[in-house]
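A single protein chain has been removed from this complex, and every other one stays in its place.
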Amino acid sequence: MPDTRDPAADPDDARSPYGNPHEAVAPTGGGGALDLAAGEAGTLGAPERPRSLWSDARHQLARDPVFLLSALLIAFLLFIAAWPGALASGDPLSCDLALSQEGSRPGAPFGYDTQGCDVFTRTVYGARASITVGVCATLGTALLGGVLGALAGFFGGWWDALLSRLADVFFGIPVILGGLVLLSVVTSSTVWPVVGFIVLLGWPQVARIARGAVLATAQADYVQAARALGAGRGRTLLRHVAPNAVAPVIVVATIALGTYIALEATLSFLGVGLRPPTVSWGIDISNAAPQIRNAPHMLLWPAGALSLTVLAFILLGDAVRDALDPKLR
Amino acid sequence: MGRYVIRRALQMVPVFLGSTLLIFVMVYALGDPVAALFGDKAPDPATAARIRHDLYLDQPLWRQYLHYMGQILHGDFGSAFNGQPVTELMAAAFPVTLKLTLVAVVLEAVFGIALGVASGLRRGRPLDTGLLALTLIVISVPTFVSGYLLQLVFGVKLGWTRPSVSPAARLDELLLPGLVLALVSLAYVTRLSRTSVAENARADYVRTAVAKGLPRHRVVSRHLLRNSLIPVVTFIGADIGALMGGAIVTERIFNIHGVGYQLYQGILRNNAPTVVGFVTVLVIVFLLANLLVDLLYAVLDPRIRHA
Partner (left out) sequence: MSDTLRPTTPAPAATAAPAPDGPPPAAPLLDVQGLRVEFRTRDGVARAVNGVSYQVHPGETLAVLGESGSGKSVTAQAVMGILDTPPGKVTGGRVLFHGRDLLTLPEDERRRLRGARMAMVFQDALSALNPVMTVGDQLAEMFTVHRGASRRDARARAVELMDRVRIPAARERARDYPHQFSGGMRQRIMIAMAIALEPELLIADEPTTALDVTVQAQVMDLLAELRRDLGTALVLITHDLGVVAEVADRIAVMYAGRIVETAPVHALYERPAHPYTRGLLDSVPRLDRRDGELYAIQGMPPSLTRVPPGCAFHPRCPRAREVCRTEEPPSHPVADGRASACHFWKETLDDLR
């Protein structure tokens, strides 16, 4: 088992010139980081038994209240995304214009929107679209970006150069503008165009992280040693480099998940993301906005749900990063 | 230094060409601008063909692209379908968005750095923990939500500002929209400065500065901050381009007639020349901002300057 405490690439690429601040990885620091005096740190706190990065991370996460809270919240969100009917008995699409913009009442705690739809039911059903887009887009960017970035970092040469330039091109397109242009011609009301778009513009961010991590790991002494001992390139990549480069990719992907949900809502708000009859918080907020003076409840409930969901995933990403980045300890 | 600048500038050329080509392909390959021009009516085939010919639309895409790039080099962005030159639209829209972006960048830099440094110097104390939590919450609230909320609170409930901005878009009117536009970036700048300051505070050269017997304010201002703020300044530089592109949401909330408004109209009407023109200029701004960041990096960090 190689020493997994070796340098993982820094996921905080603050200079990442990505088009949207939503997309930049949150540059946060570790509160508990501890460096002892130079030269004296060697034996201080040296572990008595060898611990791997992953078991260390598991240990830390199990004791981290922020992680536990966000994980609980996400579990709840996943549940209502899968079975919204369990929480809201109504039908999000059956509306009664007579109830337009009515306030809260028994059976409809969040009131009604302009069409007379039950805001509570729609807020509950809105989780499904957000979660689906967030999870699928994250899986897509992590897979595409992770694989492409790892190959670029490991094989280098023209493949690396080509991929880096390609990533630069996608970085050069401001995200929301790209979304407006590309998605405005789509007429499908499924989530897939939005997912595809996010993957298309999101993969370079993950690819950069993966490339950096692989470059750093490939330089590590134990990988050099494995190659010197005659391990083939493919074997070296799969057995030694990839497992250690995975941590930064997981970190950046977890944090990105929250920002992807926010991005989907923003695109839906602008009218190019999800389309009715899909129930989406972004659409509901957009519809509620003109009535913000008379009936703010129509906006506040879906907006609150959206923000809380994004927050839950960002908190989770933050906690995972703190646990997986040994440099921050 | 000079060679570094030239190298960075040359590296931008293929990125510029690639990004604009991508946008060009998206706009022209996916939508039919001529059909859009006629709205619901079926276009007369002869007229449609003439328009296509006039607009170079009957050519293969790569020729269209080259033709368009050639025109841009002469400062000609073509005309919108109603005959108005795109440059005229730009002249009206860009100053407004530029003003909004500047307000946002100033707010982001001043408050972001101040809060981040204060937090980084008190790592682990209540102020630090509280600010960190607050930044996460701010990052989690999408701009269009925070925009409506602040508009509701300051524009409607408190009545401190008018909920929407007049066409003149005076600076004081842009304060609230600028804050909305800056908010997420502001939180990032706070976190970045905080991390950078906290990390550098443990650096050997700071220890040296203390060992030299320098007063604390001098250790912080001359040694700690100059090093810590390098990544922050470059983040803010790169953010200028991102904010201009992202202003579209803010402009819609506050009814500001800037770049985002024009673009939005262009996209709704499938007005290809407007869309491609505006996006091309935004890509240029974006790339120039990144070039500026590289230069700034070289100015601030001698290790890069002499590399």
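As written, the chains take the letters A and B, and residue 1 is the first residue of each chain.
Simple rule for what comes next: a residue touches a chain if its C-beta (ideal position, glycine included) is under 8 Å from a C-beta of that chain, and two chains touch if they have at least 3 such contacts.
Everything quoted here is computed from the prediction, not taken from an experiment.
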Selected residue (touches chain absent from view) among B:T47, B:Q84, B:S164 or B:S221: B:S221
Given B:L10, B:L73, B:L158 or B:A211, the one touching the chain that is not displayed: B:A211
Interface with the undisplayed chain - residues on chain B: 124, 202-205, 207-215, 218, 221-223, 226-227, 230, 300-303, 306
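Everything that follows uses one rule, which is that only the chains that are shown with their structure count from here on.
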Centre distance in Å when chain A and chain B are each reduced to the mean of their C-alpha atoms: 22
Residues on chain A engaged by chain B in the complex (per definition of touch): 12, 14-22, 24, 26-29, 31, 33, 35, 38, 165-166, 168-178, 180-182, 184-185, 258, 262, 265-266, 269-270, 272, 282, 285-286, 289, 292-293, 296, 299, 303, 306-308, 310-311, 314-315, 318
Parts of chain B lying in touch with chain A, wherever the complex brings them together: 14-16, 18-19, 22-23, 26-27, 30-31, 120, 123-124, 128-129, 132, 136-137, 139-145, 148-149, 151-152, 156, 184-185, 188, 191-192, 194-196, 198-199, 202, 204, 231-232, 234-235, 238-239, 241-246, 248-249, 252-253, 263-264, 267-268, 270, 275, 279, 282-283, 286-287, 289-290, 293, 297
